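The structure follows.
One chain of protein is taken out of this complex; the other chains stay put.
Right after this comes subunit A.
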């Protein structure tokens, strides 16, 4: 007798729901986490893998033995736009990798001077000069229209990939 009465009493108590706060939202983190011990490092092997100077050095050598591959003001203290530049850089590197298939000798250096974007790349010789000029023009016009800023592609050709050491 007491139990149903207690249950009815419990049901009668109004449940206090949390008030909906318009600014409180829930987010889900979906980017993959990076294993920092193995980032940007070429693992030592049998000694038959040719590796360039850029790849041979681990990221803790940046500003000591290595320079920067992407030069912009986004990461300076008090400056904004680092994330946008990072996304643009990722797109540009993939675009270059696809436009010059197999010809890129090393990572491209991206420089931003004001509005101008300068892409400095080193290519191995394999394509005919006429085709190379067409690809340069195509890349410059397409990227300029896409990013709405002047884009300059500065290329250098090299007989073969420059090897720093074999790992």
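As a convention for this text, a contact is a pair of C-beta atoms (placed from the backbone, for glycine too) under 8 Å apart; a residue touches a chain by one contact, two chains touch by 3 or more; residues count from 1.
Here is the rule we go by: contacts and distances are computed from a predicted model.
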Protein name (UniProt record) of the chain left out of view, among "Small ribosomal subunit protein uS10m", "NADH-ubiquinone oxidoreductase chain 4", "MTMR6 protein" or "V-type proton ATPase proteolipid subunit": "Small ribosomal subunit protein uS10m"
Touch criterion as defined above, residue of A:77, A:130 or A:160 at the omitted chain: A:77
Touch criterion as defined above, residue of A:17, A:36 or A:148 at the omitted chain: A:36
Option from A:51, A:104, A:118 or A:132 whose C-beta touches the chain left out: A:118
Of A:16, A:44 or A:63, the one touching the omitted chain in the full complex: A:63
Those residues of subunit A which, in the complete complex, touch the missing chain: 33-37, 63, 68, 71-73, 75-79, 111-114, 118
